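Only one protein chain is missing; all other protein chains are in place.
The block that comes next holds subunit A.
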Amino acid sequence: MGDDGKQVGIVLVSHSADVAAAVAELARGLAGGAAAVPVAAAGGTEGGGLGTSAEMIAAAAASVDRGAGVAVLTDLGSAVLTMKALLAEGDELPPGTRLVDAPFVEGAVAAVVTASAGGDLDAVQAAAAEAYDYRKV
């Protein structure tokens, strides 16, 4: 949470609408049903196909922006490139929006848990990135 009690927003961008929505649900569930954390999924294209929609990302970011910044996690390929292009050139995203370098599922869980515990944008970013360090074997 920022100093003023505002919560960090989380946006999950996947090539698939189902994957983005399911990871959002999983992260909320594992965060103890953190209903208060603003999490939005931006999956697939407007037409319902596999791909990335810049407009859906911008709309999702705007919908979770509470003034404490927005952490965006992506899966791969065009999801990463579209986010980077939006950050580099455009004015479509709310101020304080960041692309967080993290594994998609594990990073989303860490980000939502941290945001629900009141972490600020730096803390959310660090927690999500740290998910890379949890080795499985």
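Operating definition for what follows: contacts are C-beta pairs under 8 Å (C-beta built on N, C-alpha and C of every residue); 3 or more make two chains touch, one makes a residue touch a chain; residues count from 1.
Rule of thumb we're sticking to: contacts and distances are computed from a predicted model.
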Undisplayed chain, where the name is taken from the UniProt record, one of "Nitrite reductase (NADH) large subunit", "Dihydroxyacetone kinase subunit DhaL", "Sulfate transport system permease protein CysW" or "Nitrogenase/oxidoreductase component 1 domain-containing protein": "Dihydroxyacetone kinase subunit DhaL"
Option from A:7, A:52 or A:97 whose C-beta touches the chain left out: A:52
Residue, one of A:24, A:70 or A:86, that touches the chain absent here: A:86
Residues of subunit A (touch criterion as defined above) contacting the omitted chain: 45, 47, 49, 51-55, 77-78, 81-82, 84-86, 88-90
